[in-house]
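The complex appears here minus one protein chain, its other protein chains still in place.
Right after this comes chain A.
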Amino acid sequence: MALRNCTRSVDGTIPVQALIYDDERILGSQDEVGIYDGAVKAPDHQAGTAYITSHRLFYIDKVNQRKRSFCVDLSLVGQTDYYAGLFTSSAKITLHLSPPKPIGIDAGEAGPSSVDPFSQSWTCEVCDYRNPPGLSPTAAKKCGLCGVPREAVPAPLASMSELSTSLPSASPPNLLMSQPQDAAAAASDNGPDSNACPTCTFLNHPSLRECEMCSTPLPAKKTGAKSMKSAPATRAASPDSFSSQPGSMKLSFRKGGDKQFYTLLKGSLRNKVWEDSTSIPLSEEGTSGQRSGIEGIMRNVQSTNSQAVSGMEGAFQDLETLMLKAKDMVRLAAELNEKLTTATAQQQQHTASGGTLLPDFSEPEEATFIRSSLSQLGLHMEDTPVTKDMMRDEKEWIDILAKELGRVLLGKPRAKSETAWQSDLPSTTQGLMRGRGIMALDEVWGGWNRARGVGMSSLIPPSTMMSVIPRLPTFTDPQIYTRTFTSGLIVLHTPPYTAASFAARLYQTLLLSGPQSTMDIAAEEAVSVGLAKELIAAVEQDGAVCRDDAVCAIHQRGAGEETVQWWHNVIRDWTWDGQDYDKAI
């Protein structure tokens, strides 16, 4: 009962962050929560996540997010109990709920309505400010700019009577929202509050005593709380939703988290954000806002300005401090760098004489870390050792790079003579080209530099890589060759992908298993489609294959189909077997 009366169902497929009001905050959540309706388990709500916000308690069902999720306004919670759990019984929080007031009297402020009239955007009648939607009911009751209470949407009874006395000359409420109460007014088909002149029939404002047009005295009209009331929006409520007997619901915490959740719930209930009428989101000072009229607007603007100014001042102060410190930092960086350089230079002198160690991996980890941190700070170091300078001549440098690249591409090196540098390298088990056979140059470059690591000395410029690549076959096994396609694409490949062997393989495949599309071939060769295209184009250039383009079809098939099918060159290898030319006559 309590569940049915006091909760509103929500669409749990929408994240809770999007369900809450603009001025509502999520305080915490706990999963694996079950719900008891009164003392009985609610069968439909046994596994879900509970969220506690500043205004509400959400339950998002795990099984049926759309249908079984709901929320409870914390304003309905009268009392809470905490049960710590015993043996197999899980910890529980009991919420004693007072159901929302019957809807006929109160305008359904917190009723189990799925359409919340407060969550619509509305225009203030006084200052014409268009209030955004998505505020909580309390916040939406006042204009965000001038602080004047909202008239059009009926407010709870208590606050309404207060309003009607304090603001007797409020402008006429929205006709759509109200319904005629007075018989005379109903007969003249007017809004309940406008007063029709008996002489000229002009609809006068209810507060006027004389007609605005013809100055005829107007008949007295009942105004006040009664006329301000209005029926709810068309919504048939089930009879038992009117019952005002107190109910309770329990949250059962199957996976703990109960204490924390209870603390949050208590805090939220204590703060009573929903009663706080300071609707202006900017107000940080927390002065309970009876701000209205021009004064309110002025104060709002002032507080916004002062906040902006203080924020700006803070930012500038930070900047000044940084500028003061910058000099020190640069000096420190230079010192550090100098020390590192001398240290590594000595080490490399030592290893270079051995001739086996790769310079890139010789720096201790700490040094690398410091260097990368420095470079991340943007502190440029001019005397950073460039790896290339370490080598005695260009050729040796290229050769060592070729060895390294070969290792990156193929994984473990095989040559026994290179065991020394093998042990020094961090062991990568898989080469870039393992199981690939062919690779575009850009990918090689990216992969290589990633393998070298950004923090390590330097990246390899593409120009250096281009001079390294011709040396690759010398140091790799299986040998890695370079190949340039007619389009200009350059790839590295293993022997199975040389032009001749690929052409032979493709020809055989097509001959045996019939025509194939580029996609098929790409899948079979485990290369990208773009690469397959290049490869096939090269074979076509040699004349081993020919194409069948589906644009030549008499009956075009559906669009999106791949049009070109590759054939072994039936045309080239074919001899005339048709009608004999000379026998025709």
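By definition in this document, contacts are C-beta pairs under 8 Å (C-beta built on N, C-alpha and C of every residue); 3 or more make two chains touch, one makes a residue touch a chain; residues count from 1.
The rule is short, and it goes like this: contacts and distances are computed from a predicted model.
Per the UniProt record, the chain missing from the shown structure is "ESCRT-II complex vps25 subunit", taken from the list "ER membrane protein complex subunit 1", "Actin-related protein 2/3 complex subunit 5", "Urease accessory protein F" or "ESCRT-II complex vps25 subunit". Remark: the omitted chain is touched by one listed residue; of A:132, A:198, A:514 or A:530 this is A:514. Counting the whole complex, the residues of chain A in touch with the unshown chain are 514-515, 540-541, 543, 546-549, 551-555, 565, 567, 569-572, 574, 576-581, 584-585.
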